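A protein chain is absent from this complex, but the other protein chains hold their places.
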Amino acid sequence: MKRSAQQEAFDSTPWAGRVRSYDIIKEGAIAILIVSILVITFSLVFGSPDDKQLTFKGWAQTNPTNFYDTTVQELAGTSGSAGYGPPYNHASDGLNMGPFWLQKWAGVTHPVDSTNDLVINPLSSTVLMPEVATALAAWKSASTDQQLAWATAYDTAIAAADGDYTAAGPGDFGPVPAIAQGLTDVAKSGSLDGLLLSGGNFFSTDNTKQILFFGDGTYLEDAATAANLQGNTWGMMNETGRYPGQAWLWLYSLWYQISPFTNEESAPLGANADAYIMFVVLGLTGALALAPIIPGLRSIPRRIPLQRLIWKNYYREENISRRK
Amino acid sequence: MSSELDTKTESTMWTAKLRNSWQRNLPIDKLLPDTQPAYVASWIYIFGVLTIAAFGDIIVSGLILSFAGPAWYHTSSLGLFVNSLHFWGVQLFFVFMVVHLWGKFWMAAWRGGRFRTWLTGIVAFLASIGTAFTGYLIQTNFDSQWIAYEAKDGFNAVGIGAFFTPTNIGQIMLIHVALLPLVLGVITVWHVLLVRKNGVVPPMDAAPEGGN
Partner (left out) sequence: MNVPATYIHFTSWLQISVANLIVILVMIALFTIALLTPFPGSNTKGSHKSGDHK
(Lines give C-alpha, C1' and ligand atoms only; values in the text may rest on other atoms or scores of the structure.)
Protein backbone atom coordinates (compact mmCIF):
# COMPACT_ATOMS: atom_id res chain seq x y z
CA MET A 1 0.00 0.00 0.00
CA LYS A 2 1.68 3.14 -1.13
CA ARG A 3 1.32 6.26 0.91
CA SER A 4 0.02 9.29 -0.84
CA ALA A 5 2.33 12.13 -1.64
CA GLN A 6 0.06 14.31 0.45
CA GLN A 7 0.53 12.12 3.52
CA GLU A 8 4.29 12.11 2.98
CA ALA A 9 4.28 15.90 2.64
CA PHE A 10 2.30 16.23 5.87
CA ASP A 11 4.78 14.01 7.71
CA SER A 12 7.72 16.07 6.43
CA THR A 13 6.26 19.40 7.42
CA PRO A 14 7.39 20.90 10.74
CA TRP A 15 4.61 20.42 13.26
CA ALA A 16 2.27 23.38 13.56
CA GLY A 17 -0.45 21.77 15.64
CA ARG A 18 -1.04 21.44 19.36
CA VAL A 19 1.97 21.04 21.62
CA ARG A 20 2.51 20.02 25.21
CA SER A 21 5.11 21.00 27.78
CA TYR A 22 8.15 18.80 27.76
CA ASP A 23 11.36 19.07 29.79
CA ILE A 24 14.06 17.25 27.84
CA ILE A 25 16.84 17.75 30.38
CA LYS A 26 14.64 16.56 33.25
CA GLU A 27 13.64 13.50 31.22
CA GLY A 28 17.30 12.68 30.62
CA ALA A 29 18.16 13.13 34.29
CA ILE A 30 15.30 10.88 35.42
CA ALA A 31 16.31 8.24 32.87
CA ILE A 32 19.89 8.24 34.12
CA LEU A 33 18.70 7.96 37.69
CA ILE A 34 16.29 5.08 37.04
CA VAL A 35 18.68 3.10 34.86
CA SER A 36 21.58 3.58 37.26
CA ILE A 37 19.47 2.36 40.17
CA LEU A 38 18.49 -0.71 38.13
CA VAL A 39 22.08 -1.42 37.11
CA ILE A 40 23.41 -1.03 40.65
CA THR A 41 20.65 -3.22 42.07
CA PHE A 42 21.18 -6.02 39.59
CA SER A 43 24.93 -5.82 40.17
CA LEU A 44 24.60 -6.07 43.93
CA VAL A 45 22.09 -8.91 43.77
CA PHE A 46 23.42 -11.01 40.90
CA GLY A 47 27.06 -10.07 40.30
CA SER A 48 28.46 -11.03 36.91
CA PRO A 49 29.86 -14.17 35.28
CA ASP A 50 33.58 -14.87 35.39
CA ASP A 51 34.51 -18.47 34.71
CA LYS A 52 38.24 -18.85 35.15
CA GLN A 53 40.44 -18.97 32.07
CA LEU A 54 41.65 -22.37 30.94
CA THR A 55 45.40 -22.99 30.74
CA PHE A 56 47.67 -25.53 29.10
CA LYS A 57 48.73 -26.51 32.57
CA GLY A 58 45.13 -27.34 33.38
CA TRP A 59 44.73 -29.30 30.16
CA ALA A 60 47.93 -31.30 30.56
CA GLN A 61 47.21 -32.04 34.21
CA THR A 62 43.55 -33.04 33.90
CA ASN A 63 43.80 -34.80 30.55
CA PRO A 64 47.43 -35.54 29.73
CA THR A 65 46.49 -38.28 27.26
CA ASN A 66 44.46 -35.93 25.10
CA PHE A 67 47.19 -33.28 25.28
CA TYR A 68 49.79 -35.85 24.23
CA ASP A 69 47.61 -37.15 21.38
CA THR A 70 46.95 -33.61 20.14
CA THR A 71 50.69 -32.88 20.15
CA VAL A 72 51.24 -35.88 17.91
CA GLN A 73 48.50 -34.63 15.58
CA GLU A 74 50.25 -31.26 15.32
CA LEU A 75 53.44 -33.05 14.32
CA ALA A 76 51.60 -35.27 11.83
CA GLY A 77 49.65 -32.36 10.37
CA THR A 78 46.30 -34.01 11.10
CA SER A 79 45.04 -31.53 13.68
CA GLY A 80 42.27 -29.05 12.98
CA SER A 81 44.64 -26.11 12.84
CA ALA A 82 47.13 -27.93 10.64
CA GLY A 83 44.46 -28.48 8.01
CA TYR A 84 42.62 -25.17 8.48
CA GLY A 85 43.75 -23.17 5.48
CA PRO A 86 43.80 -19.36 5.27
CA PRO A 87 44.58 -17.16 7.12
CA TYR A 88 46.89 -19.63 8.90
CA ASN A 89 48.26 -21.92 6.21
CA HIS A 90 47.74 -23.30 2.71
CA ALA A 91 46.74 -26.80 3.83
CA SER A 92 43.26 -26.29 2.49
CA ASP A 93 41.34 -23.72 0.46
CA GLY A 94 38.89 -23.09 3.26
CA LEU A 95 35.18 -22.51 2.75
CA ASN A 96 33.48 -21.38 -0.41
CA MET A 97 30.07 -20.30 -1.63
CA GLY A 98 29.81 -21.52 -5.19
CA PRO A 99 32.47 -19.66 -7.18
CA PHE A 100 33.30 -17.37 -4.27
CA TRP A 101 36.34 -18.48 -2.28
CA LEU A 102 36.54 -15.52 0.09
CA GLN A 103 38.60 -17.33 2.67
CA LYS A 104 41.21 -18.34 0.11
CA TRP A 105 41.20 -15.00 -1.68
CA ALA A 106 41.93 -13.14 1.56
CA GLY A 107 45.17 -15.10 1.79
CA VAL A 108 47.45 -16.46 4.49
CA THR A 109 47.99 -13.25 6.43
CA HIS A 110 48.54 -14.82 9.84
CA PRO A 111 50.80 -17.80 9.21
CA VAL A 112 50.81 -20.53 11.82
CA ASP A 113 52.82 -23.69 11.17
CA SER A 114 51.20 -26.18 13.53
CA THR A 115 54.22 -28.46 13.75
CA ASN A 116 56.86 -25.84 14.39
CA ASP A 117 54.90 -22.97 15.95
CA LEU A 118 52.90 -25.12 18.31
CA VAL A 119 55.38 -27.87 19.20
CA ILE A 120 58.97 -27.68 17.99
CA ASN A 121 59.70 -24.00 18.61
CA PRO A 122 58.16 -23.76 22.10
CA LEU A 123 59.97 -26.94 23.05
CA SER A 124 63.23 -25.60 21.67
CA SER A 125 62.86 -22.41 23.70
CA THR A 126 63.00 -24.05 27.08
CA VAL A 127 65.30 -26.16 29.20
CA LEU A 128 64.78 -29.84 28.50
CA MET A 129 65.45 -33.23 29.98
CA PRO A 130 68.37 -34.84 28.14
CA GLU A 131 66.23 -37.46 26.40
CA VAL A 132 63.86 -34.77 25.08
CA ALA A 133 66.77 -32.61 23.93
CA THR A 134 68.20 -35.56 22.08
CA ALA A 135 64.84 -36.39 20.50
CA LEU A 136 64.40 -32.79 19.42
CA ALA A 137 67.83 -32.76 17.84
CA ALA A 138 67.03 -36.01 16.03
CA TRP A 139 63.80 -34.49 14.71
CA LYS A 140 65.51 -31.36 13.47
CA SER A 141 68.26 -33.20 11.69
CA ALA A 142 65.82 -35.47 9.86
CA SER A 143 64.29 -34.65 6.48
CA THR A 144 60.73 -33.30 6.30
CA ASP A 145 59.61 -36.57 4.72
CA GLN A 146 61.15 -38.57 7.56
CA GLN A 147 59.56 -36.31 10.17
CA LEU A 148 56.16 -36.75 8.54
CA ALA A 149 56.61 -40.50 8.26
CA TRP A 150 57.38 -40.87 11.99
CA ALA A 151 54.58 -38.58 13.10
CA THR A 152 51.98 -40.06 10.76
CA ALA A 153 52.83 -43.60 11.80
CA TYR A 154 52.46 -42.69 15.47
CA ASP A 155 49.26 -40.71 14.92
CA THR A 156 47.73 -43.63 13.05
CA ALA A 157 48.81 -46.10 15.74
CA ILE A 158 47.32 -43.93 18.48
CA ALA A 159 44.06 -43.58 16.58
CA ALA A 160 43.93 -47.35 16.19
CA ALA A 161 44.34 -47.63 19.95
CA ASP A 162 41.37 -45.27 20.51
CA GLY A 163 43.59 -42.46 21.70
CA ASP A 164 45.47 -44.47 24.32
CA TYR A 165 49.04 -43.80 23.25
CA THR A 166 50.38 -46.24 25.81
CA ALA A 167 48.58 -48.99 23.90
CA ALA A 168 49.79 -47.87 20.48
CA GLY A 169 51.01 -50.79 18.41
CA PRO A 170 54.63 -51.18 17.36
CA GLY A 171 56.09 -48.98 14.64
CA ASP A 172 58.91 -46.64 13.68
CA PHE A 173 57.91 -43.48 15.51
CA GLY A 174 61.39 -42.02 15.83
CA PRO A 175 61.73 -39.21 18.35
CA VAL A 176 57.99 -38.37 18.25
CA PRO A 177 56.99 -40.09 21.53
CA ALA A 178 59.79 -38.34 23.42
CA ILE A 179 58.86 -34.99 21.91
CA ALA A 180 55.20 -35.44 22.77
CA GLN A 181 56.07 -36.42 26.33
CA GLY A 182 58.47 -33.49 26.55
CA LEU A 183 55.82 -31.00 25.54
CA THR A 184 53.29 -32.58 27.89
CA ASP A 185 55.73 -32.09 30.76
CA VAL A 186 56.37 -28.49 29.71
CA ALA A 187 52.62 -27.91 29.65
CA LYS A 188 52.18 -29.48 33.09
CA SER A 189 54.82 -27.14 34.46
CA GLY A 190 52.81 -24.11 33.37
CA SER A 191 55.27 -22.58 30.99
CA LEU A 192 53.65 -23.49 27.68
CA ASP A 193 51.10 -20.62 27.71
CA GLY A 194 53.91 -18.08 27.90
CA LEU A 195 56.09 -19.86 25.37
CA LEU A 196 53.26 -19.97 22.81
CA LEU A 197 52.30 -16.35 23.45
CA SER A 198 55.71 -14.73 23.44
CA GLY A 199 57.33 -16.62 20.57
CA GLY A 200 60.62 -15.38 21.99
CA ASN A 201 59.52 -11.76 22.23
CA PHE A 202 59.16 -9.46 25.23
CA PHE A 203 55.87 -7.91 24.15
CA SER A 204 53.05 -9.89 22.66
CA THR A 205 49.27 -9.72 22.71
CA ASP A 206 48.41 -12.31 20.07
CA ASN A 207 46.80 -15.44 21.53
CA THR A 208 46.19 -17.08 18.17
CA LYS A 209 48.63 -19.97 18.55
CA GLN A 210 47.26 -20.78 21.99
CA ILE A 211 43.66 -20.73 20.81
CA LEU A 212 44.44 -22.90 17.80
CA PHE A 213 46.30 -25.50 19.88
CA PHE A 214 43.57 -25.46 22.54
CA GLY A 215 40.87 -25.99 19.98
CA ASP A 216 42.70 -28.92 18.43
CA GLY A 217 42.16 -30.98 21.57
CA THR A 218 39.08 -31.78 23.66
CA TYR A 219 39.79 -29.69 26.78
CA LEU A 220 38.32 -26.43 25.47
CA GLU A 221 35.54 -28.18 23.55
CA ASP A 222 34.45 -30.26 26.55
CA ALA A 223 34.33 -27.18 28.78
CA ALA A 224 32.20 -25.41 26.19
CA THR A 225 29.83 -28.37 25.84
CA ALA A 226 29.44 -28.52 29.63
CA ALA A 227 28.51 -24.83 29.65
CA ASN A 228 26.05 -25.28 26.75
CA LEU A 229 28.03 -22.92 24.55
CA GLN A 230 28.29 -25.09 21.43
CA GLY A 231 26.96 -23.54 18.23
CA ASN A 232 24.35 -26.22 17.67
CA THR A 233 22.78 -25.70 21.10
CA TRP A 234 22.22 -21.98 20.60
CA GLY A 235 25.57 -21.46 22.29
CA MET A 236 26.14 -18.12 20.60
CA MET A 237 23.35 -16.70 22.74
CA ASN A 238 24.42 -18.29 25.99
CA GLU A 239 26.50 -17.22 28.96
CA THR A 240 28.32 -19.24 31.58
CA GLY A 241 26.41 -19.82 34.78
CA ARG A 242 22.80 -18.72 35.13
CA TYR A 243 23.38 -15.28 33.64
CA PRO A 244 21.61 -13.88 30.59
CA GLY A 245 23.69 -14.07 27.48
CA GLN A 246 23.41 -12.36 24.13
CA ALA A 247 19.73 -12.66 23.26
CA TRP A 248 20.27 -10.15 20.45
CA LEU A 249 22.26 -12.77 18.54
CA TRP A 250 19.20 -15.02 18.19
CA LEU A 251 18.86 -14.48 14.43
CA TYR A 252 22.51 -15.40 13.86
CA SER A 253 22.45 -18.38 16.24
CA LEU A 254 19.20 -19.70 14.73
CA TRP A 255 20.77 -20.87 11.46
CA TYR A 256 23.22 -23.16 13.24
CA GLN A 257 20.21 -25.16 14.52
CA ILE A 258 18.71 -25.69 11.11
CA SER A 259 19.34 -28.35 8.51
CA PRO A 260 21.35 -28.47 6.28
CA PHE A 261 23.65 -26.13 8.21
CA THR A 262 23.77 -28.57 11.12
CA ASN A 263 25.41 -31.26 9.01
CA GLU A 264 29.06 -30.57 8.21
CA GLU A 265 29.12 -33.45 5.75
CA SER A 266 26.35 -32.02 3.67
CA ALA A 267 27.80 -30.13 0.74
CA PRO A 268 27.63 -27.33 -0.15
CA LEU A 269 25.55 -25.66 2.55
CA GLY A 270 26.47 -27.68 5.63
CA ALA A 271 30.14 -27.97 4.76
CA ASN A 272 30.37 -24.21 4.26
CA ALA A 273 27.85 -23.24 6.90
CA ASP A 274 29.96 -20.46 8.47
CA ALA A 275 30.22 -18.65 5.16
CA TYR A 276 26.61 -19.08 4.03
CA ILE A 277 25.21 -18.14 7.40
CA MET A 278 27.26 -14.93 7.47
CA PHE A 279 25.63 -13.92 4.20
CA VAL A 280 22.16 -14.92 5.27
CA VAL A 281 22.53 -12.72 8.33
CA LEU A 282 23.97 -9.93 6.17
CA GLY A 283 20.92 -10.17 3.93
CA LEU A 284 18.49 -10.10 6.84
CA THR A 285 20.30 -7.15 8.35
CA GLY A 286 20.08 -5.37 5.04
CA ALA A 287 16.35 -6.05 5.00
CA LEU A 288 16.02 -4.51 8.44
CA ALA A 289 18.00 -1.44 7.41
CA LEU A 290 15.99 -1.03 4.21
CA ALA A 291 12.60 -1.94 5.70
CA PRO A 292 11.29 1.58 4.99
CA ILE A 293 11.61 1.00 1.26
CA ILE A 294 10.81 -2.70 0.98
CA PRO A 295 7.24 -3.21 -0.27
CA GLY A 296 5.29 -5.49 2.00
CA LEU A 297 7.64 -5.00 4.92
CA ARG A 298 7.16 -1.24 5.09
CA SER A 299 3.38 -1.56 5.09
CA ILE A 300 3.16 -3.97 8.04
CA PRO A 301 2.75 -1.12 10.59
CA ARG A 302 -0.20 0.15 8.57
CA ARG A 303 -1.85 -3.24 8.12
CA ILE A 304 -1.39 -4.24 11.76
CA PRO A 305 -2.09 -0.90 13.43
CA LEU A 306 -0.42 -1.10 16.84
CA GLN A 307 0.07 2.62 16.18
CA ARG A 308 -3.57 3.19 17.14
CA LEU A 309 -2.54 2.19 20.69
CA ILE A 310 0.49 4.44 20.70
CA TRP A 311 -1.42 7.54 19.57
CA LYS A 312 -4.81 6.65 21.05
CA ASN A 313 -4.94 9.82 23.17
CA TYR A 314 -4.29 12.10 20.19
CA TYR A 315 -6.71 10.23 17.93
CA ARG A 316 -9.42 10.46 20.56
CA GLU A 317 -8.86 14.16 21.20
CA GLU A 318 -8.79 15.00 17.48
CA ASN A 319 -11.49 12.47 16.65
CA ILE A 320 -9.39 10.75 14.01
CA SER A 321 -10.60 7.38 12.83
CA ARG A 322 -8.39 4.72 11.31
CA ARG A 323 -7.23 5.62 7.84
CA LYS A 324 -7.43 2.66 5.49
CA MET B 1 27.27 41.57 13.32
CA SER B 2 26.93 39.14 10.46
CA SER B 3 24.30 41.33 8.81
CA GLU B 4 26.94 43.99 8.36
CA LEU B 5 28.99 41.75 6.11
CA ASP B 6 28.11 41.85 2.43
CA THR B 7 26.38 38.81 0.99
CA LYS B 8 29.36 37.76 -1.11
CA THR B 9 31.62 37.37 1.91
CA GLU B 10 28.96 35.45 3.84
CA SER B 11 28.31 32.95 1.12
CA THR B 12 31.96 32.01 0.59
CA MET B 13 33.25 31.81 4.16
CA TRP B 14 33.27 28.22 5.39
CA THR B 15 32.62 29.30 8.93
CA ALA B 16 29.63 31.41 7.92
CA LYS B 17 28.24 28.61 5.79
CA LEU B 18 28.53 26.13 8.66
CA ARG B 19 27.05 28.56 11.16
CA ASN B 20 24.14 29.47 8.91
CA SER B 21 23.40 25.86 8.07
CA TRP B 22 23.49 24.96 11.74
CA GLN B 23 21.16 27.83 12.68
CA ARG B 24 18.79 26.90 9.88
CA ASN B 25 18.61 23.18 10.58
CA LEU B 26 19.22 22.88 14.26
CA PRO B 27 18.59 26.11 16.12
CA ILE B 28 18.99 25.94 19.88
CA ASP B 29 15.20 25.89 20.28
CA LYS B 30 15.08 22.61 18.42
CA LEU B 31 18.10 21.21 20.22
CA LEU B 32 16.70 21.95 23.67
CA PRO B 33 12.94 22.26 23.24
CA ASP B 34 10.52 22.74 26.10
CA THR B 35 7.54 21.53 24.11
CA GLN B 36 6.73 18.49 22.02
CA PRO B 37 3.84 17.89 19.63
CA ALA B 38 0.72 16.89 21.56
CA TYR B 39 0.84 13.37 20.09
CA VAL B 40 4.13 12.62 21.88
CA ALA B 41 2.15 11.13 24.72
CA SER B 42 2.93 7.44 25.10
CA TRP B 43 5.26 5.47 27.31
CA ILE B 44 6.87 4.00 24.22
CA TYR B 45 8.70 7.28 23.75
CA ILE B 46 10.93 6.82 26.80
CA PHE B 47 12.93 3.90 25.46
CA GLY B 48 15.32 5.97 23.37
CA VAL B 49 16.47 8.05 26.33
CA LEU B 50 16.57 4.92 28.53
CA THR B 51 18.94 3.37 25.99
CA ILE B 52 21.18 6.43 26.12
CA ALA B 53 21.11 6.40 29.93
CA ALA B 54 22.24 2.76 29.91
CA PHE B 55 24.97 3.71 27.43
CA GLY B 56 26.10 6.33 29.94
CA ASP B 57 26.38 3.70 32.70
CA ILE B 58 28.30 1.44 30.35
CA ILE B 59 30.77 4.22 29.52
CA VAL B 60 31.36 5.19 33.14
CA SER B 61 31.85 1.62 34.35
CA GLY B 62 33.94 0.95 31.25
CA LEU B 63 36.22 3.89 31.99
CA ILE B 64 36.83 2.57 35.50
CA LEU B 65 37.59 -0.89 34.12
CA SER B 66 39.96 0.64 31.55
CA PHE B 67 41.86 2.52 34.20
CA ALA B 68 42.32 -0.55 36.35
CA GLY B 69 43.14 -2.91 33.48
CA PRO B 70 41.53 -6.07 32.17
CA ALA B 71 42.69 -8.43 34.92
CA TRP B 72 41.57 -6.33 37.89
CA TYR B 73 38.08 -7.69 38.27
CA HIS B 74 39.23 -11.31 38.54
CA THR B 75 40.90 -10.69 41.88
CA SER B 76 39.18 -7.63 43.35
CA SER B 77 35.64 -7.65 44.72
CA LEU B 78 35.28 -3.94 43.91
CA GLY B 79 36.51 -4.80 40.43
CA LEU B 80 33.92 -7.53 40.12
CA PHE B 81 31.21 -5.06 41.19
CA VAL B 82 32.30 -2.56 38.53
CA ASN B 83 32.35 -5.40 36.00
CA SER B 84 28.81 -6.26 37.08
CA LEU B 85 27.74 -2.64 36.50
CA HIS B 86 29.19 -2.91 33.01
CA PHE B 87 27.53 -6.29 32.39
CA TRP B 88 24.03 -5.29 33.56
CA GLY B 89 24.40 -1.92 31.86
CA VAL B 90 24.86 -3.82 28.60
CA GLN B 91 21.89 -6.13 29.27
CA LEU B 92 19.60 -3.17 29.98
CA PHE B 93 21.06 -1.25 27.03
CA PHE B 94 19.98 -3.94 24.60
CA VAL B 95 16.59 -4.46 26.27
CA PHE B 96 15.75 -0.77 25.97
CA MET B 97 17.20 -0.49 22.47
CA VAL B 98 15.17 -3.41 21.14
CA VAL B 99 11.92 -2.11 22.66
CA HIS B 100 12.76 1.29 21.14
CA LEU B 101 13.33 -0.41 17.76
CA TRP B 102 10.02 -2.28 17.99
CA GLY B 103 8.25 0.99 18.85
CA LYS B 104 9.80 2.80 15.90
CA PHE B 105 8.94 0.01 13.49
CA TRP B 106 5.27 -0.13 14.51
CA MET B 107 5.12 3.67 14.23
CA ALA B 108 6.73 3.49 10.78
CA ALA B 109 8.90 6.25 12.17
CA TRP B 110 10.87 6.54 8.93
CA ARG B 111 8.02 8.52 7.35
CA GLY B 112 8.32 12.14 6.30
CA GLY B 113 11.97 12.16 5.30
CA ARG B 114 13.15 10.25 8.38
CA PHE B 115 14.79 7.32 6.56
CA ARG B 116 18.20 8.52 7.68
CA THR B 117 17.07 8.46 11.28
CA TRP B 118 15.97 4.83 10.86
CA LEU B 119 19.23 3.97 9.12
CA THR B 120 21.48 5.57 11.75
CA GLY B 121 19.45 3.71 14.36
CA ILE B 122 20.04 0.36 12.67
CA VAL B 123 23.74 1.14 12.22
CA ALA B 124 23.90 2.05 15.91
CA PHE B 125 22.29 -1.31 16.69
CA LEU B 126 24.89 -3.13 14.61
CA ALA B 127 27.76 -1.09 16.05
CA SER B 128 26.45 -1.95 19.52
CA ILE B 129 26.51 -5.64 18.70
CA GLY B 130 30.07 -5.30 17.44
CA THR B 131 31.09 -3.38 20.53
CA ALA B 132 29.51 -5.98 22.79
CA PHE B 133 31.22 -8.76 20.84
CA THR B 134 34.68 -7.23 21.26
CA GLY B 135 33.85 -6.67 24.92
CA TYR B 136 33.08 -10.33 25.46
CA LEU B 137 36.43 -11.15 23.84
CA ILE B 138 38.45 -9.11 26.33
CA GLN B 139 36.99 -10.59 29.52
CA THR B 140 40.25 -12.62 29.80
CA ASN B 141 38.31 -15.63 31.11
CA PHE B 142 37.01 -18.94 29.74
CA ASP B 143 34.09 -17.29 27.95
CA SER B 144 36.41 -15.05 25.95
CA GLN B 145 38.63 -18.03 25.07
CA TRP B 146 35.65 -19.91 23.68
CA ILE B 147 34.18 -16.93 21.87
CA ALA B 148 37.54 -16.17 20.22
CA TYR B 149 37.85 -19.79 19.15
CA GLU B 150 34.37 -19.91 17.61
CA ALA B 151 34.21 -16.40 16.19
CA LYS B 152 37.43 -16.75 14.23
CA ASP B 153 35.72 -19.39 12.07
CA GLY B 154 32.91 -17.08 11.07
CA PHE B 155 35.24 -14.24 10.13
CA ASN B 156 37.78 -16.50 8.44
CA ALA B 157 35.06 -18.09 6.33
CA VAL B 158 34.28 -14.79 4.61
CA GLY B 159 37.83 -13.48 4.42
CA ILE B 160 37.50 -10.87 7.14
CA GLY B 161 39.66 -13.01 9.41
CA ALA B 162 42.63 -12.11 7.29
CA PHE B 163 42.77 -8.67 8.84
CA PHE B 164 40.50 -8.85 11.88
CA THR B 165 41.87 -11.28 14.44
CA PRO B 166 39.46 -12.16 17.27
CA THR B 167 42.30 -14.11 18.87
CA ASN B 168 44.57 -11.07 19.18
CA ILE B 169 43.54 -9.57 22.46
CA GLY B 170 45.63 -6.45 21.95
CA GLN B 171 43.86 -5.57 18.72
CA ILE B 172 40.45 -6.40 20.15
CA MET B 173 40.98 -4.44 23.34
CA LEU B 174 41.85 -1.25 21.51
CA ILE B 175 38.90 -1.72 19.18
CA HIS B 176 36.55 -2.25 22.10
CA VAL B 177 37.83 0.53 24.35
CA ALA B 178 38.68 3.20 21.78
CA LEU B 179 37.47 2.65 18.25
CA LEU B 180 33.96 1.27 18.58
CA PRO B 181 32.72 3.42 21.50
CA LEU B 182 33.81 6.47 19.52
CA VAL B 183 32.05 5.23 16.39
CA LEU B 184 28.95 4.33 18.37
CA GLY B 185 29.00 7.69 20.13
CA VAL B 186 29.20 9.58 16.84
CA ILE B 187 26.38 7.54 15.28
CA THR B 188 24.21 8.00 18.38
CA VAL B 189 24.74 11.77 18.40
CA TRP B 190 23.94 11.91 14.67
CA HIS B 191 20.79 9.83 15.28
CA VAL B 192 19.58 12.07 18.11
CA LEU B 193 20.34 15.28 16.17
CA LEU B 194 18.29 13.94 13.26
CA VAL B 195 15.36 13.39 15.60
CA ARG B 196 15.71 16.91 16.95
CA LYS B 197 16.01 18.35 13.43
CA ASN B 198 13.09 16.51 11.84
CA GLY B 199 10.87 16.38 14.87
CA VAL B 200 9.07 13.31 16.19
CA VAL B 201 7.14 11.61 13.38
CA PRO B 202 3.42 12.49 13.34
CA PRO B 203 0.79 9.78 13.87
CA MET B 204 0.12 7.61 10.86
CA ASP B 205 -3.51 8.72 10.54
CA ALA B 206 -2.92 12.38 11.37
CA ALA B 207 -2.65 13.75 7.85
CA PRO B 208 -5.80 15.62 6.77
CA GLU B 209 -8.26 13.59 4.69
CA GLY B 210 -8.74 14.15 0.99
CA GLY B 211 -6.44 14.11 -2.01
CA ASN B 212 -5.38 10.44 -2.17
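Order of writing sets the labels: A and B. Residues in every chain begin at 1.
Rule of thumb we're sticking to: a contact is a pair of C-beta atoms (placed from the backbone, for glycine too) under 8 Å apart; a residue touches a chain by one contact, two chains touch by 3 or more.
Keep in mind that this is a model prediction, so the values were computed, not measured.
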Displayed partners of the chain not shown (whole complex): A, B
Contacting the left-out chain in the complete assembly, out of A:P177, A:G241, A:P268 or A:P292: A:G241
Residue touching the undisplayed chain, where the options are B:N20, B:T35 or B:S66: B:T35
Identified contact with the non-displayed chain, of A:R20, A:H90 or A:K140: A:R20
Residue touching the undisplayed chain, where the options are B:V49, B:I64, B:V95 or B:A207: B:V95
Touching residues on chain A - with respect to the absent chain: 15-21, 46-47, 49-51, 226-228, 233-234, 237-245, 247, 257-258, 306, 309-310, 313-314, 317
Chain B residues that touch the omitted chain in the full complex: 34-35, 37-38, 41-44, 46-47, 91, 95, 98-99, 102-103
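In this section, only the chains that are shown with their structure count from here on.
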Inter-centroid spacing, chain B versus chain A (mean Cα positions, whole Å): 25
Complex contacts: residues of chain A adjacent to chain B: 3-4, 6-8, 10-15, 17-25, 27-28, 31-32, 34-36, 38-40, 42-44, 46-54, 84, 86-87, 94-95, 102-103, 105-107, 109-110, 205-208, 210-212, 214-215, 220, 223-224, 227, 229, 231, 235-236, 239-240, 243-244, 246-249, 272, 274-275, 277-279, 285, 288-289, 291-293, 298, 300-302, 304-308, 310-311, 313-315, 317-318, 320-323
Complex contacts: residues of chain B adjacent to chain A: 32-42, 44, 46, 49-50, 52-54, 56-57, 73-74, 80-81, 83-89, 91-92, 94, 96, 98, 103, 105-108, 110-115, 118-119, 122-123, 126, 129, 132, 136, 139-146, 148-150, 152-154, 156-163, 165, 167-171, 173, 199, 201-212
